[in-house]
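Below is a structure I'd like to ask you about.
For this depiction, one protein chain was excluded, whereas all remaining protein chains were kept in their positions.
Up next, chain A:
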Amino acid sequence: MSGSGPGRPLAHWQHRLAERGIDRQLWLLVPALVFVIALFLYPFFYGLTLSFQPTDGGPLSDYARFFSDSYERGTIWITLRIALPAALLNVLAAVPIAYRMRGRFRGKRLVTTLLVVPITLGTVLTAQGLLNFLGPTGWFNRILLAGNLVDEPVRLTHNYWGVFFSLVITGFPFAFLLVLSYLSGIDPTLERAAATLGADWRRRFTMITLPLLMPGLATTFCLTFVLAFSVFPSAVLVGNPAGETRVISLAAYQAAYEQYDYPYASAIAMIMGFVELVIIALVLAARSRFYTGSTGGKG
């Protein structure tokens, strides 16, 4: 703090702005800002204001309508019941596979490709496959029946399980890729150091790798959860859209395009966003309890 004595002139205004991170490179942000404003902020605030302008009643009456109707209200629980376990399973299944695959080995690219291919399938193709494979006359049930393991086909489609499987298939590649990149961001020397200090692989994992990976797992969980929570096509195609898989996005869709009640649909969308935010806030709060600094690797 010695540089700026009373008699000394201040640095040029450009230096002072640069000190605060304001320089010409900021222009690089313009395209992103245009996108965010045009494609996210404007529609969001449009929907938000629309949700307070119901066709009849006070500004909050559409929200009240949603929560007073148990059939509508229940969609929150139905969606959470599908999305939370699916996101959790995706993350948990990705960890051991990514852990095994973090190093270099022959055929790594092939295995990674195989694991990531479901991303390219799209929901409809996945649903088609699920119906063929797990449906009442699909291979899975035919094998079970032929082996006399069951007396009648197990119902795995057009109900909760169909949607669940579909979410796992489409969500897993995301979770896997994210976990893999978080894992390769952890310096492998740390585990080697732990080994020379006497830790077997189990303790290397639980005491070194897992604690360092937890923030990444939390982020991965949030992303796969958001993907799963807005599930729509598979809820219709392989679920039971009138009953146990009437997810919240379906309720919004019906309000908007079957009843043409846009304010009500907007209100449902806002509620949907709020529920997501609550879950993400909880997960991120838990995440902040872990070490989130540099983990030494290149990632």
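Here is the rule we use: a residue touches a chain if its C-beta (ideal position, glycine included) is under 8 Å from a C-beta of that chain, and two chains touch if they have at least 3 such contacts; residues count from 1.
Heads up, the rule we're going with is that contacts and distances are computed from a predicted model.
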Identity of the absent chain, which is to be given by its UniProt protein name, from "Allophanate hydrolase", "Co-chaperone protein HscB homolog", "Spermidine/putrescine ABC transporter ATP-binding protein" or "Tol-Pal system protein TolQ": "Spermidine/putrescine ABC transporter ATP-binding protein"
Candidates A:T120, A:N148, A:T196 or A:S288 - the one touching the absent chain: A:T196
Positions on chain A where the hidden chain makes contact: 187, 189-190, 192-200, 203, 207-208, 211-212, 290-291, 293-296
